[in-house]
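Okay, so here's the structure we're looking at.
Only a single protein chain was left out; the remaining protein chains are all shown in position.
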Amino acid sequence: MKRVEAIIRDEKLCGAKEALKALGVAGMTVTEVKGHGAQKGITEVYRGRQYSVDLLPKIKIEAIVDDNDVKKVTDAICEVSRTGSIGDGKIFISGVEDCIRIRTGEAGAKAI
Amino acid sequence: MKRVEAIIRDEKLCGAKEALKALGVAGMTVTEVKGHGAQKGITEVYRGRQYSVDLLPKIKIEAIVDDNDVKKVTDAICEVSRTGSIGDGKIFISGVEDCIRIRTGEAGAKAI
Amino acid sequence: MKRVEAIIRDEKLCGAKEALKALGVAGMTVTEVKGHGAQKGITEVYRGRQYSVDLLPKIKIEAIVDDNDVKKVTDAICEVSRTGSIGDGKIFISGVEDCIRIRTGEAGAKAI
Amino acid sequence: MRKFSYISILMMVFMVVASQTGWADDAALDTGDNSWILTSSALVLLMTPGLAFFYGGMSSVKNINNMIMMVFLCMAIISVQWVFWGYTLSFGPDCGSFVGGLGMLGLHGITPDSLSGTLSEYTFVAFQATFAIITVGLILGAVEGRMRFNACMLFIPLWATVCYDPVCHWVWGGGWAGNMGILDFAGGTVVHINSAAAALALCLMLGKRKTANIRPPANVPMIALGAGLLWFGWFGFNAGSELAADGRAAFAWVITNTAAATAAFTWVVVEWMHRGKPTLLGLASGAVAGLVAITPAAGFVGPLGSVQIGIMSGVGCYFAAVKMKEAIGYDDALDVVGVHGVGGTIGAFATGLYCTKFVMGPDGVDGLFIGWSAEGANQLGLQCVGFLATWAYTFVVTIIVCLIVKYTTGLRTTEAQEDAGLDLSLHAEAGYHLETEPVGTLK
Amino acid sequence: MRKFSYISILMMVFMVVASQTGWADDAALDTGDNSWILTSSALVLLMTPGLAFFYGGMSSVKNINNMIMMVFLCMAIISVQWVFWGYTLSFGPDCGSFVGGLGMLGLHGITPDSLSGTLSEYTFVAFQATFAIITVGLILGAVEGRMRFNACMLFIPLWATVCYDPVCHWVWGGGWAGNMGILDFAGGTVVHINSAAAALALCLMLGKRKTANIRPPANVPMIALGAGLLWFGWFGFNAGSELAADGRAAFAWVITNTAAATAAFTWVVVEWMHRGKPTLLGLASGAVAGLVAITPAAGFVGPLGSVQIGIMSGVGCYFAAVKMKEAIGYDDALDVVGVHGVGGTIGAFATGLYCTKFVMGPDGVDGLFIGWSAEGANQLGLQCVGFLATWAYTFVVTIIVCLIVKYTTGLRTTEAQEDAGLDLSLHAEAGYHLETEPVGTLK
Partner (left out) sequence: MRKFSYISILMMVFMVVASQTGWADDAALDTGDNSWILTSSALVLLMTPGLAFFYGGMSSVKNINNMIMMVFLCMAIISVQWVFWGYTLSFGPDCGSFVGGLGMLGLHGITPDSLSGTLSEYTFVAFQATFAIITVGLILGAVEGRMRFNACMLFIPLWATVCYDPVCHWVWGGGWAGNMGILDFAGGTVVHINSAAAALALCLMLGKRKTANIRPPANVPMIALGAGLLWFGWFGFNAGSELAADGRAAFAWVITNTAAATAAFTWVVVEWMHRGKPTLLGLASGAVAGLVAITPAAGFVGPLGSVQIGIMSGVGCYFAAVKMKEAIGYDDALDVVGVHGVGGTIGAFATGLYCTKFVMGPDGVDGLFIGWSAEGANQLGLQCVGFLATWAYTFVVTIIVCLIVKYTTGLRTTEAQEDAGLDLSLHAEAGYHLETEPVGTLK
């Protein structure tokens, strides 16, 4: 079981969500985050003072998937989320030891 | 050391928090997330247009606990968060290698 | 590759961000979370009713870094985030298996 | 020519006096008075949105639209009810001192030229409509998060018809209360006690919310917005109730402002002493409490009286909202009983203490604390009769209205709806979408 | 002395009548009337911020400042345009029944003592300025999230000059429409149809938004705030349009309120039946639809007429906003065409159906449904001429204005700006910073 954690642009959420659904990955958890990377921030202006925002709004999608789904999931996310300019985001993959479905108490792969 | 990450219904937060406290697990971190799973979304209506929200508000509780506390923690969360209908959420367990308490600089199990 | 996850006080975000930048760790993801630990909550008052908030606003910084950067990153965060009073927060370290840069499709260490 | 010039001068004097006061020619419209009451009507109408924000800001974020919408619904329903039968039930030819007759159904017989004193009668219709609207709106603060919306749609016109219209007639329309000499300048009894008695009955019939659904106010600045608009509109309410742009209207303006300010300050101080912190919600609540309490008294008491009424209402309503509710155990969500019921009763009572001929003129009454005379004691007795009758009548009749609604549409929402929040479950409409990314799809 | 006293009495009567009505002395300022219209001017001015919140609340959160700012910009630009040349183009000496002459450029020749009826002419200037401002503001609801800000700065004064000022002159300034007897009490044609025709042209010229940029309303309580302020201000709009504080002004007040309430209620019911849920946005939209539709009719129709106009506009505007837009396929973001165009047209038409001598006096007209006479049919025809001419003229002229703007500053923002949201991309200013931790550095 792996955790696929993708940090993508705000506006790519819909696309990524649909792509995952298309792959049959129904379960996902989405968080509003702020990110900082190679991408330059933006500057806001308030009464002549400049407010440099270097943490930009991003979306984090977490999906816990079977080990052999990882590749197709990351590929799908990459495809829909890529614009080619800086700020497209990253995907991190890490291990998950177990999963429990609260409703039924089932554990392991069938609970994903 | 394990990370127990439970995604539960909004309204179950209080109960889960109390349950964890009762077990002596004081430390926890809570995030507002939006989730998608087997649960059907809701539909909002604005001037006759339908807005289908398929990412529903959920609460993520993360608690880093000792390896041998995992079972009782997950059991407790399951118990208080279960309603029996779709959307109850999931618990994911993964490994954590180290923990540092910023205030004191202590590391390892005693820092949890 | 390791995930360094620091839960710190709201007001320490700026300092931590600068410290990480100074170390050359450009990439980081920040989430607003609510935390509960040894720290006592605060009490709000509304028309004579007391509202005890025991989940306090905290900031979670996640940075995926090279294995040999972990020490200096955690040290830096500890240093700028420490006030010495309860509520300073914690740092958790866990393993990450892979990382993909969406823009280029690169994977592994060079994608961090 | 002596005689002639003598008469001329007399005439001149008479003319000027007449044209200024309208005394010689009672039946003429005074554009100044009419202008002020048209303005006042608009001000009082704005109080209803103000109330919606005052209540909405105090609601849980998942019920905020529902709360605002229920209050706005009163504007939509009562404005029409008033034109069709509300006005005539309130101000039509008296039937047994209890209710107005049906002679002016649909505003029948009122032309653009009809007068009511120095006002156009339509000005009077407009002004009074806004009072009927807000009275019903006030009730709905008690029901946050658990009343069915169709129940609300039925309750509003029903209650206005069987409670507001008669009580309004009693006091202002030629009914028994006004005839007995009970004083209610701008609606302490008609508006505030009336709505609070109904709120008490309604929240008892609805039952309590689950503790988990009792939440801190979603939006405190919105409460302040509501309080600001209420304070502003209340000048129309109280100074407009003089129905003329004269010195007494100005007097009522000052008295109203003084009482509101005193009560706001008092609430903050009491809260500070009692809970250790002064709050903006407290300041806003105190201002409203003071405005409520001065309502029946605004044209009858002097500046010092108004300060004392302000202090009494600040202290009284604070403890009513904070302690009495808990002690008795009804779930009046936003403290309609505590603020409007207790405040209105304090005001009605205190009118009998502080009313004074200094303001009311020689035909008026000196209240108990002013004249220390039988006249004052008598007036105080009358005041008690007035508010006790209203509390009793409205409480009982509202119970009946609630029963009717209960067996027609049902009163209370399901537990699932309450947990999910009424905004989504009843209206499919969240209050805010302040996140920048879309979480759904628009079709 | 018989004769003498006889004359004296006659004189006395004359005096009193004269001083009360201003009949004997037409050229005098009536402080009551002037007071009401000064107040009304302030009320109508407040409608523009009200509109900004009504529109702003409906916008996506990333365009909320831009939307509010565009509407506020109309206050900043038109207030000055009006003083310099707008007033004279609208109300200056007639040129060919089409536009006013330039005799009062910069308000030349108007002194603080100049009168307009019983008002100061400056009161009239002020009152009319507020109408010009809001008309332009109304248009901008159609362009959410995709219009360049400098285009807006050019469009506003240009459009006001070539569309608002002439159409205002046609109807109220001595132009052909008023002379023909077309009835428009407070601006159904001048304000609402005019702005809706422009909105249609402008949104066709701008093109559609990307679906991903069409978002649910950012802030529904803010919509309610806007609707509340609009309802409040509309009393100045409609009852103020009588230009006196008389009975007909009061009548218009009541009629306006009744229609707004009826339409609000109707929209809620229709939405409930059609979509299964009643919404606050619907209630607010219905209220505005009713206010729009009653605008041309407020001083001409009776209470029953106003209820019927309320129902017609509630149903009509609902389906126009929900169905017609989709069917035809223009992207009028916040339904200016659906609410103001359709509502204004319904109102202009219905004025010909329901206008009545009961309100208008013996020189008035009984509408088709009142008198069932040729006079009524004729009036209905006139009404159609009025609104068709306005739709056609304004649509065409606005297309030309858009072309001029397009080739000067450009009309539409880039796709990147639209995706990022206009608040950040055009104004470098986010609507909200409600998070407690700072995410950036202030320099």
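We just call them A, B, C, D and E in the order they show up, numbering each chain from 1.
Criterion: a residue touches a chain if its C-beta (ideal position, glycine included) is under 8 Å from a C-beta of that chain, and two chains touch if they have at least 3 such contacts.
For clarity, every value in this text was computed on a predicted model and none was experimentally measured.
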- Task: Could you list, sorted by label, every displayed chain in contact with the chain left out?
- Result: A, B, C, D, E
- In the complete assembly, which of D:V125, D:A218 or D:V401 touches the absent chain? D:A218
- Could you tell which one of D:T88, D:T262, D:T345 or D:T436 touches the chain left off the display? D:T262
- Mind pulling the chain C residues that touch the left-out chain? 11, 14, 34, 41-46, 49-55
- Query: In the complete complex, which positions of chain E touch the hidden chain?
  - Reply: 3-4, 7, 11, 14-15, 18-19, 22, 24-25, 28-36, 38-39, 41-42, 45-46, 48-50, 52-53, 56, 64-66, 68-69, 72-73, 75-80, 83, 106-107, 111-115, 119-123, 125-126, 129, 149, 219, 222, 225, 426-436, 438, 440, 442
- Message: On chain B, where is the contact patch with the chain that was removed from view?
- Response: 10-11, 13-14, 30, 32, 57, 59
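The working rule: only the chains that are shown with their structure count from here on.
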- Message: According to the touch definition, list the chains common to the neighbour sets of chain A and chain C.
- Response: B, D, E
- Task: Go ahead and name the chain pair joined by the largest number of contacting C-beta pairs.
- Result: D-E
- Item | Label of the chain whose CA centroid is most distant from the centroid of chain A | D
- Item | Classification of the chain A:chain B interface as same or different, half of numbers criterion | different
- Rounded Å distance between chain B and chain E, as computed from the means of their C-alpha atoms: 52
- Per the C-alpha centroid definition, the whole-Å distance linking chain D and chain E comes out as 31
- Roughly how many whole angstrom separate the Cα centroids of chain A and chain E? 47
- Message: For chain B, give me the residues that contact two or more of the other chains.
- Response: 31, 34, 44-46, 49-51, 54-55, 94-95
- So chain D residues touching two or more other chains come to 428-430, 435-436, 438-442
- Query: Touch graph across the chains, line, ring, star, complete or other?
  - Reply: complete
